[in-house]
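Heads up: the structure comes next, in structure tokens.
Here the complex is missing one protein chain, while the rest keep their positions.
And then chain A:
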Amino acid sequence: MAAKKKRTPHVGNDSWVVIAADSAVDPQQPGGDPSLVTLRNPSTGAGSLYMLSSGDWRLFEVKAFEEDFHSWFVGQAVQRDGKLLFITPMDPLYLILPYLMKSGIEAQGKFQPADQVVMDEEFPACSRLLGCTRSLASLHHVTEEKEVGNLKFHRYSQEKTLSWLRKKVERTVAALKKRSISVGEGVKSTTYIRAKPEWDYSQEDYLRYAHGLISEYISEDLSKALYKHLELPEISSPKETEPSSKKRKLSDKSVEAEEDYTKFNSADFARKPPKKMTAAQKSLAKVDKTGMKPMSSFFSPKVKMEKK
């Protein structure tokens, strides 16, 4: 019934559906229009989209909600792309950190001014990060500082960085608890409301979840270092874990099949190649179609009567 539908290639949009604080995108703010910039993603190392607003004072990250089979009706138009963009505030220190770490190795422990460190040929916009109000004021969280006259010099400190990240993790844990976000290993539906709320997540579950979340904003190496720093236990692979002794059957009897399935091995039960059916076809196949004829059957030529 369903006709073959072809996916036509996506065409670029010139409009987007965005959720952002008014203050983030308000062109009336001092500093003028916010601007979208591509900067180096500290986790992947590749370019990602960010937004600087109010004359580069504030940094935002851009995330997209994207799921198949969504489109927008915007005013009197249809937008094929059902993406929903979220523009949310972000600590610029995450984006500056990789440059500090790199120079920490390259400069072999020398103190350097920040504007000489935060440079990137591929993403030149990165120098604008230092314009954010928080940037220079928060560098001391991850570097040792020296002041010579009016100039400040910085040297990356792993130790300070890890304790800064620990605070981030702890704050994230608090936020996760406040929002009752499911952090356990088991999959739980957020739409399934239990009569009694479950508060059975251990602090370790929260820490591990928060660590994973923060790891989205730092390099893999730093993520591993942070994991150790948080003194989280090594995760054992599920392959090695044995079934719990409770679940094992306490019986010496040999296990026998209760039914003999070999009788199905005859030719009658030979496996037929599985037919591919869509969900719609499957459910359609189940319904009672007795007495219904396809419309086409009414228009096909009548079968000729055999002549005697």
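Methods note: a contact is a pair of C-beta atoms (placed from the backbone, for glycine too) under 8 Å apart; a residue touches a chain by one contact, two chains touch by 3 or more; residues count from 1.
The definition used in the following text is that contacts and distances are computed from a predicted model.
Chain not shown in the complex: UniProt lists it as "Ribonuclease", one of "Proteasome subunit beta", "DEBR0S3_08812g1_1", "2-oxoisovalerate dehydrogenase subunit alpha" or "Ribonuclease". Of the candidate positions A:Val25, A:Leu49 or A:Leu130, contact with the hidden chain is made by A:Leu49.
Of the candidate positions A:Leu36, A:Val74, A:Met119 or A:Ala137, contact with the unshown chain belongs to A:Leu36. In the full complex, chain A makes contact with the omitted chain through residues 1-8, 13, 16, 36, 38, 41, 43-44, 46-49, 61-69, 78, 85-86, 181, 209, 211-213, 215-216, 220, 223-224, 227, 235, 237, 278-280, 283-284, 287-292, 294-295, 298-299.
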